[in-house]
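Below: one structure in structure tokens.
Only a single protein chain was left out; the remaining protein chains are all shown in position.
Chains: A and B, in written order; residue numbering restarts at 1 for each.
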Amino acid sequence: MVFRKYRAVKQWGKMDTRIFKEIYNSRNKRKMPAFQVPEAIEALGVKIFEANDPMIFARQQQRNIIETAANDYNQRIVQNEQQHPLFKSNKAYIFEGEEPMSDGIAQASLLTKSIVRNGLPESIIHSSSKIEIDEETVCDAILHGERYDPTLEKLPKRFDPVLFWVKHIRVHGTPVVKRNNIILDNLLRQVVFAGLRTNTLKTNMQINRDSPLSVHLSGGLYFYDNPLVLRGQPHLTVQSSDSNITSAWAGKSDIDAANQEPLPDIYPISPIIDFNKDNIYNDDLLLTRKTHQSHIHSVLWSREQDQKYAWTKEQNMANAILTTYAAAVAEATRNGQTELEKPLLVRGVQLVDGRLDLVAFQLNTLELTEEENPVKNIVWIEKGIELYKPKPFYEQMEQVEKLNMETFKKFVALMLGHIH
Amino acid sequence: MIGTLACEMSALRLATSCSSKILISTRNFPARGTKPLPRHLWDMKDLEEKSGGEYTHKPLRINKLGGRDPETGRKVNQHIGGGVKFDYFMIDFHRRGPSDGISTYDERVLEVRRDPNRTCHIALVAGIEGKRWILATENMKAGDIISTTSHLSENPVIGVEGNAYPIGSLAAGTLINSIERYPTNDSEIFVQAAGAAATIVRHQGDFTVVKLPHKHEFSLHRNCMATVGRLSHADIDNKIYGSAQMHRRFGYKMSSGLFHKKDGYFGRKIRALPPVRQLDTPPTPPPPTQKFTLSKKELSGLHGHAKVHNLLAHGYSTRDYPQ
Partner (left out) sequence: MLKRAIFRNTVIRRSSSEVTAPQTSEDSVEKPSANSSTVYRPPYYRKPHQHHTSKHMLQDEFLNTGDATGAGVRLFDYYKTAEMVNSMPTIKEKVDLVSPYERPWTRAEKTWRRDWHPTLMATRKAWGIPQTPMHFDTLQYYQYLTKTRVEHDSLDDYYQGLLPPYEDFQTSFLNTLKSMEFGDGLNFDEEQTQKLLGSLIDDAMGGIAHNVTRLAENRVAYDVESEAFWIRSGFSFLYDVEEVGTREVVRKLNNYPKYIGDDRRKLGELAFVHRDKLAAQIRSKEALAVLHSLDSENAKLSIFDDNKNDLDEEIYSPKVYNLWPDQEPLWQCPGYHVDSGETHSHGILGVKSLRPLRERIAYWMGYQDGKSYEFEGIPEAKQMFDDAARSQAVVSMFTTLCAQAHAHGFTQYTDVTRPFTSQLILSDGINFFFAVGQLNTLAINVECEGFVNDRTNFIRIEGPFSLFDIYDKDEYQTINIVKSIEGKEENKIGPGLNHKVLERITQMLMKQ
């Protein structure tokens, strides 16, 4: 009968539930300070488990597995990077032609320590005026890349800045870079054959396609701690065994006149902000036919403009100047020399969206700063001259529109012109 | 004076018994239901992943949340969702400069463009440290040189539009934007909308009183950085979308269309301005709630005499509760 004494007063009812729930919920909402592990214990470094966790052991196991897997994966990535044959512990500023120069030509000339001359010299244009290449041939060369090439690859999505919501159908065809490369191939071949016929070129040019080019520079104002690596993969690297093709265009007096001119000031922009830093690069020269008795005549390549964020003419020209500078430095240091005996000249041609960027870079000094050495390089540029008017990449070009033979003549002059 | 006025409008009811007039209740005071909801537009976790945790000036493609809470996944903001996938530009709101009074961090404005993710225009500026996007002020154009300084000068400075100064060094009455809430690198930013500008009212000791565009005044630390000038794209209110479809393309969803009976909580209320709020330290996150599980005795719900050991009531009879 002992339990009779402990009889419930009444049956548990609705109000009891309500009162209970109210008390229970408000009690749960009470914000109590969370349990903080005392600093002394944390300093010991022991593993602290959460006592209220019902799955304490299973979760530990799981967490261990996930953690170890994540750690292993991250470690493997880092190890793979470090095991790369070109891994260096010191990061370098890398120029790859992916990032545009913020201040365009001024920044490029500051980096390459060169004076910019707009337009090719008169004597060069004159020397090649006798070479006749048909307009038909040039049209044909362009149409080969734009119309007759049979590649059928899925072209990128079309972006319309005005009707931004329309989803266009994907078209198939030749990618823009391949088109432009074919055009450069054909134009170069016409120029080389014309040169061989008229005896302007003594020997045939040695052409390499898509060969990598990497140049390592250090010193100067910005590159003491982290060197600068200029690299790229131009579609055509044209070399020749004739050493006269790198003969400079500017004589001593012209060089002296250029040395007096000041380099542009691009304050407050620092010229190195557009390079990205990376550990994997070549610290020696990477150039095809490095060990042969050849001399770089020119580098030709093409670029596809981003649909949303197209580069300006200045940014394109800056890219061209830096790539040609890389080729010039490669030519100067090809056999491991660190000193430049006599000025040399290397040409560069960039084809972007139907426009040619012609660069003739005369390297007078390998130094990067003005302080010890007032000698400057000279670069002749023809910025964004229109060769033809291309159609948007999703449309088919039937006939070449607005072919500018003046541009082509300048191109021939650049490639075949020489100072007597 | 407000008291008498409000009394006349029968909005206030003062305690007449005591000598000092204490406000016990009024119509529309204190403000209730006015705390703004957080706007969940972009997935910040995805942004961290895609940008690698650091700032980048390159346009990114990040996931949109459509007004959904990232943890619970429930809709928090109405009328947001869908739309064309725009590129996201990371904006650097916190401009820091040298705090010696002599040098400034200069940057050149490279381009000013529209940003599909905000009403204001954005400007790409380049300096020694690198390129970044900032909110463009009204007369900013490509080629301008803007400077930043974190130096608190004794004499109030007349701020040049586009430059950034700590608010403590600016003269009263300057129009400013992009004001940091606290002088830290991860505080929130006041005044980001197109055409908006806050005014510096006065300086009080270590704090500056700033009047925000919605007329509320805040007292902020003098070290908080702000850019001088009105924000660009002020004429955005004059622009029209043209159609419902265009609204949808920008990521706005339509209203429900059903009839919702409005009650007294709706509509604009004419309220007195709240007093100046001081923002001294960032609020610490609330401590986590403690979870409790009640013991079996507490859960049994028995009181007093009945609150016996659970084995006594149960197991000795078939009933849980004795009759």
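Quick notes on this structure:
Heads up, the rule we're going with is that a residue touches a chain if its C-beta (ideal position, glycine included) is under 8 Å from a C-beta of that chain, and two chains touch if they have at least 3 such contacts.
If you're wondering where the values come from, they're calculated on a predicted model, not measured in any experiment.
Contacts of the undrawn chain with the visible chains, over the full complex, involve A. Interface note: of A:T288, A:Q305, A:N373 or A:N404, the residue touching the hidden chain in the full complex is A:T288. From the set A:R117, A:H144 or A:K313, the residue in touch with the chain omitted from the display is A:H144, counting the whole complex.
Touching the missing chain, out of A:T17, A:T203 or A:S243, is residue A:T203.
Not every partner is drawn; the one left out touches subunit A at residues 137, 140, 144, 147-151, 182, 185-186, 189-190, 192-194, 196-197, 199, 203-210, 241, 288-289, 291-292, 294, 398.
As a working rule, only the chains that are shown with their structure count from here on.
As a whole-number value, the distance joining the C-alpha centres of subunit A and subunit B reads 39 Å.
Subunit B makes touch with subunit A in their complex at residues 59, 84, 87, 106-108, 110, 126-131, 145, 249, 286-292, 294, 301-306, 308, 312-313, 316-317, 321-323. On the side of subunit A, the complex with subunit B involves touching residues 3-9, 11-12, 16, 20, 24, 27-34, 52, 102-103, 164-165, 267-270, 273-274, 308-309.
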